[in-house]
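Quick one: structure below, then a few questions.
With one protein chain removed, the remaining protein chains of the complex are shown where they sit.
Chains here go by letter, A, B and C, matching the order in which they are written, and residues are numbered from 1 within each.
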Amino acid sequence: MFTVRIQSEDFDPAAESAALTRGRTDVGAVVTFTGLCRAQDAPGGAPLIALTLEHYPGMAEEEIGRLIEEARARWPLLGATVIHRFGRMEPGDNIVLVVTTSAHRGAAFEAAEFLMDWLKTHAPFWKLEERADENSWVPAKDSDDEAAGRWG
Amino acid sequence: MFTVRIQSEDFDPAAESAALTRGRTDVGAVVTFTGLCRAQDAPGGAPLIALTLEHYPGMAEEEIGRLIEEARARWPLLGATVIHRFGRMEPGDNIVLVVTTSAHRGAAFEAAEFLMDWLKTHAPFWKLEERADENSWVPAKDSDDEAAGRWG
Amino acid sequence: MKILYFAWVRERIGLEAEEIALPEGVSTVADLAAFLKTRGEGYAHAFENPRVVRAALDRRHARPDTPLGAAREIAFFPPMTGG
Partner (left out) sequence: MKILYFAWVRERIGLEAEEIALPEGVSTVADLAAFLKTRGEGYAHAFENPRVVRAALDRRHARPDTPLGAAREIAFFPPMTGG
């Protein structure tokens, strides 16, 4: 089962991973990644009040669907679920969920990392940071391009 | 929070990861790995009826505690939970859980993979496979030694 | 052609979307960005450094030299920062 959801509501990582394993006896490995909103990025900077995630409706689903197809071409996945939220999120809130299942751990781990790396650089989402002193768009990180680049 | 539990009872990955993030705003990444009992290892082989996991009480907790210390020395982890079950498990049952939390995804992913790779080759557990035709101890895999070896 | 803008590209231009008729000579993504840049202060600000503005043609990532062809929708936006 391969699923993409773009939503403003919160998600439940446990329910999503249960949906990929329930009643099956061929899944040997489940990896979940949950990305959360953190209070502080830079030591000494003003604390983050909230993040607002803007996205390109339609393309976000399609692009993540293409990333999942790419992951399936590279690893023997039994299932994958990607959920990305949009809207306003406060520190501690969930932002993104990736769940991968496979017979063996290597494929599940690598596919989950691949999906996160590519999602960061390819999925059409933009973060606006709200701080006490100002609001600003988060600049893209070189380290994210490098992380995505390592998959060749 | 860093926790090791060796138990015969099942575990709840959601409750364990919630315990590492609740009330915190410094966690940006949560990775969970769940290892499950699969019905079939080799195509054409007799299906697995059950696995019985034997362990070395005392050493199992201590050794996994040492692996967590090693992971903490390598990555800036905010928390980690490792739960390994012993006793008889049927296909579809949970065997092992690793949860790691960090500010950023790289550390959480790498530490979870490191813990699983080292757990496979260092934690004193042995799997007895019960099949229709015979019971046999699972041989150690060269691929697990290689996976553990890549961490230097 | 429908044009969509996101994040600070949207803020600088002051529009989420607009319809424009492609002028003659505009055949690639880069051509269209260069044309838009001449349409006023907000556009000039949005495209002041065209290398950092990304584009998607009919919801697929496109490069500056990608031909607009028969695409119905193009979007311009900053490098993505989701996940």
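Basically, a contact is a pair of C-beta atoms (placed from the backbone, for glycine too) under 8 Å apart; a residue touches a chain by one contact, two chains touch by 3 or more.
Predicted model, so just to flag it, every value in this text is computed and none were measured.
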{"item": "Which displayed chains the unshown chain touches", "value": "B"}
{"item": "Residue in contact with the excluded chain [from B:G58, B:P76 or B:G149]", "value": "B:G58"}
{"item": "Which residue of B:R72, B:R88, B:H104 or B:K127 touches the chain not shown here", "value": "B:K127"}
{"item": "Residue, one of B:G44, B:P139 or B:G152, that touches the chain absent here", "value": "B:P139"}
{"item": "Residues belonging to chain B that touch the chain removed from view", "value": "35, 53-56, 58-59, 62-63, 84, 95-96, 116, 119-128, 137-141, 144"}
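The criterion applied here is as follows: only the chains that are shown with their structure count from here on.
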{"item": "Minimum number of chain-to-chain touching steps separating chain A from chain C", "value": "1"}
{"item": "Greatest separation from chain C - chain, by CA centre", "value": "B"}
{"item": "Central chain (distance from its CA mean to the mean of all protein CA atoms)", "value": "A"}
{"item": "Chain B and chain C, separation of their C-alpha mean positions in angstrom", "value": "48"}
{"item": "Where chain A touches two or more other chains, by residue", "value": "35, 116"}
